[in-house]
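As you look at this complex, bear in mind that one protein chain is not there, while each of the others sits in place.
Note that the chains take the letters A and B in the order they are written out, and that residue 1 is the start of every chain.
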Amino acid sequence: MKIRHPHIYLAVLAVWPLLTGCNKSAPESSADSSTIKVGEFASLTGSEATFGQSSHKGTQLAMDDLNAAGGVLGKKIDLIYEDNQSQAGQSATVVRKLISSDGVVAVLGEVASSRSLEAAPICQQSGIPMISPASTNPKVTQVGDYIFRVCFIDPFQGTVMANFVRKTLKLNSVAVLSDVKSDYSLGLAKFFKQGFTGADGKIIAEENYSGGDKDFSAQLTAIKAANPDGIFVPGYYTEVGLIVLQAKQLGINCPIFGGDGWESSSLVPIGGAALEGDYFSTHYSPQDTSPAVQNFVKEFTAKYGETPDAMAALGYDSAMLLADAIKRAGATDGAKVRDALAATRNFPGVTGNITMDANRDASKPAVILTITNGAFKYVETIAP
Amino acid sequence: MTEFLQQLINGLALGSILALIALGYTMVYGILRFINFAHGDVFMLGAFAGFYLAPKITRVLPLPSVAGGIAVLAVSMAICAALGVVIERFAYRPLRKQPKLTMLITAIGVSLFLENAGQFVFGAAPKRFPEILPSFPIATLGGLSFNSNQIVVIAVTGLLLIALRFIVLKTRMGRAMRAVSFNPEAAALMGVNTDVVISFTFALGSALAAAAGVLFAINYPSIDPLMGILPGLKAFVAAVLGGIGNLPGAALGGIIIGVTETLVSGYISSTYRDAIAFGILILILLVKPSGLLGKKEIEKV
Partner (left out) sequence: MNFRHAKTILLGALALSFIGLFFGSQISSYPLFVSYNIGISIIMAVSLNLINGYTGQFSLGHAGFMAVGAYTSAVITNHFGELNLFTANAVFAIALLAGGLAAALTGLLVGIPTLRLRGDYLAIVTLGFGEIIRVILQNMDAVGGARGLSVNHAWTNLFWTFGLAAVTIYVIASLVNSTYGRGFIAVRDDEIAAEAMGINTTKYKVTAFIIGAFFAGIAGRLYAHSTLYLTPNGFGFMLSITFVVMVILGGMGNTVGVIIAAILLTLLNEGLRAMADIEHLPGFTVERPLSWLQDAHMIIYSLLLIVLMLTRPQGLFTLRKRNN
């Protein structure tokens, strides 16, 4: 192979680092513009699109509400949002873009813990506060003191379900079926097991599947042979619907329960009647009669034509909390907003009163829902 | 014992679907010596065809019902047969004289295109496949319980296999197919229109894949545009296992993989389930590359 004109390559090689390296210029700082730029990254497309779209709608509604009321600190909020297509590696790119090219003062996102973990180190090292609406893996806020979340974490959620199953449903031996491809599922399973065995329960079978699988008959048959009182399935609604369906087909009639990954309007269409009488924990219920929730539900339904789910409510809360923190800080400076966020006490969110604990996780109650007549029904609230 | 029988039935149902897809792979390979990477995605399109067809069919036939279910199955098969012919005509036929690698790359391109266009057009989130066949649980003595849908899968697969065997052994077109797969040049010299035979083969294979897709969706009513990737790969392994180019081998391979996967997953560990098919593939290629029922092919210089 002849390399003709080697000098061209030398020239190209010379220009490249200078071009990119010299782009050190700070992005147009928000201080002198007339809007406050807030970034959001979510899985608007791809396999987890329903989660991203939900949380985005909630966030957008919050921004619209805030701007209609005059904005924050006298300026309108400009929401700049990016799609990570539910793929690994994309969040890292878009968050960098939001911070360095768009010059956002804070970042909202994401629902999935793995994608939050991708973005968190960047926000932390850039001094940009990040609020995750719904990531429940404890590792997310451990990245650094600029990372916050408005939801509870898996250790809490796992324990809530464990106690509910053990003490309220009074089940003795339970099987666990988790998604080996999902950090969320494995984490929640771990904490559930700890809580359940700690309350003198027995885990008599443990099986795995891979997110994306459609056939669970092998695992379910093995579980059936162990004859459990109940099955814990801490997975996403995409598989849970099928799992519950196949369990009933195989003659498994014990109750099945899970976590907030069940929360989706698509769960019941897939699982159908097989879901009757099953339980899951989540962040809020649209049936909550408090005026704050009802107002939110009414507004959301009017704007989008659908009832908001937990992701939407959390998206709303994350945006509202950010605005509140900016107001309290009196500035958009990263460090000041961060301090204001950390000092949050009893912020009235749609998903409950939010208080930031020492780890920047929200200390708030969980809600248990059941499925009755094809709809989610509120059962009880469990405080931390 | 009950558990074992239960797992066996689970595996058989799964294996039947793999067998149907594997048949398409093996037929195309027999004729063209080429692996149609996009075959798994035809399976997916069959399921989606059924999904969009079902509401239209209700205008003529009630759903769920036996007649309605058969109608959805048949029309989906027809649509995908046509699709298979179109793909062959425009993406593969122009490349027949090129090195095999070019066709392989094109097949990968077609596969990716179908998957991503599917995500774009249908949306990536899973959809609920409607009930097109009346289903009822069958619980027998001894604690075995399965659903009529699983029996339907096994039965329909059996019927399709018999039909296929009839076509291949007893019809003129079938004879032409066998001739072309044995020696394309000689067949052409004998007056066989190879282009028509190849199109027919693709149509047949695609129809079978579509049937597999609809049957799969009946049993696992959640469909999404990427659902064909893993079954497609496993069916390919099944075809290789049985001896690529060999029809009964493909069916046998499908059943074996379905049952093995289910048994290993149920008794040993469900964690490595996806890797099992690949493990079998590597094993077979190392030990007996011509497959269980295949003949050794000598590469002529």
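In this section, contacts are C-beta pairs under 8 Å (C-beta built on N, C-alpha and C of every residue); 3 or more make two chains touch, one makes a residue touch a chain.
Given the structure is predicted, the values throughout are model-derived calculations rather than measurements.
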| item | value |
| --- | --- |
| Touching residue (missing chain; options B:P62, B:P94 or B:P134) | B:P94 |
| Contact residue for the chain not shown (choose from B:A67, B:A82 or B:A117) | B:A117 |
| Omitted-chain contact residue, chosen from A:L73, A:L186, A:I203 or A:V379 | A:L186 |
| Residues of subunit B (touch criterion as defined above) contacting the omitted chain | 34-35, 91, 94-95, 97-106, 108-113, 116-117, 119-120, 229, 233, 236, 240, 271-272, 274-275, 278-279, 281-282, 285-286, 289, 299, 301 |
| Contacts of subunit A with the absent chain, listed as residue ranges | 1-3, 6, 9-10, 13-14, 16-18, 20-21, 23-24, 45, 80, 82-83, 85, 87-89, 92-94, 96-97, 99-101, 114, 117-118, 121-122, 125-126, 128, 137, 139, 143, 180-183, 185-187 |
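FYI, only the chains that are shown with their structure count from here on.
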| item | value |
| --- | --- |
| Separation of subunit A from subunit B, taking each centre as the mean of its C-alpha atoms, in whole Å | 38 |
| Interface residues, subunit B side, partner subunit A - complex | 2-3, 6-7, 10-11, 13-14, 119, 123-126, 128, 137, 139, 143, 145-147, 216, 220-222, 224, 226-227, 230, 261-263, 265-267, 269-271, 273-274 |
| In the complex with subunit B, residue positions of subunit A that touch it | 45-47, 49-50, 86, 180, 207-210, 212-215, 217-219, 221-222, 224-225, 238, 241-242, 245-246, 248-251, 266, 269-270 |
